[in-house]
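In this view, the complex is presented without one of its protein chains, the others remaining in place.
Up next, chain A:
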């Protein structure tokens, strides 16, 4: 891999994701092994897909929680969906907050679940803001490699 200032910035940014617990080092390293010359945009596309889909899941969770009565089946499905996809891309904090929300929801405490959802939304917004920049830099770095 080239060692341009952009690549150095990418390295630093990636490390900060790991240091802040936003991304799991092991899982991201594993995903990087799946990327190859036939599909050099795999990681960027995966992250972009996750950001889009996770936003949708969180919106559905919010609507289900605000509904009267609470839509339990949508909550269940969306929570497991978000748990699975966040674990699969190594989005540790989002995965953690999803598990917390799931536990509180299963305990039947709807008000605490709503508070937990707000935390999840904050975490997601923070992650999205940083990951969008990272994906943009990844795209910028690509032409010089290939």
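The criterion applied here is as follows: a contact is a pair of C-beta atoms (placed from the backbone, for glycine too) under 8 Å apart; a residue touches a chain by one contact, two chains touch by 3 or more; residues count from 1.
Going forward, contacts and distances are computed from a predicted model.
Participant: Can you work out the missing subunit's protein name as recorded in UniProt? Choose among "Acetolactate synthase", "6-phosphofructo-2-kinase/fructose-2,6-bisphosphatase 2", "TWO-COMPONENT RESPONSE REGULATOR 24" or "Globin domain-containing protein".
Facilitator: For the chain not displayed, UniProt's protein name is "TWO-COMPONENT RESPONSE REGULATOR 24".
Participant: Can you say which of A:7, A:25 or A:77 touches the chain missing from this structure?
Facilitator: From the options A:7, A:25 or A:77, the contact with the absent chain belongs to A:77.
Participant: Which of A:20, A:39, A:59 or A:140 touches the chain that is not shown?
Facilitator: Within the whole complex, the residue contacting the unshown chain is A:39.
Participant: Which listed residue (A:49, A:67 or A:115) would be found touching the missing chain in the intact complex?
Facilitator: Checking the options A:49, A:67 or A:115, the one contacting the hidden chain is A:49.
Participant: Which parts of chain A face the unshown chain closely enough to count as touching?
Facilitator: Given the touch definition above, chain A has residues 27, 30-31, 34, 36, 39, 42, 45-46, 49-50, 53, 76-77, 80-81, 83-85, 87-89 touching the missing chain.
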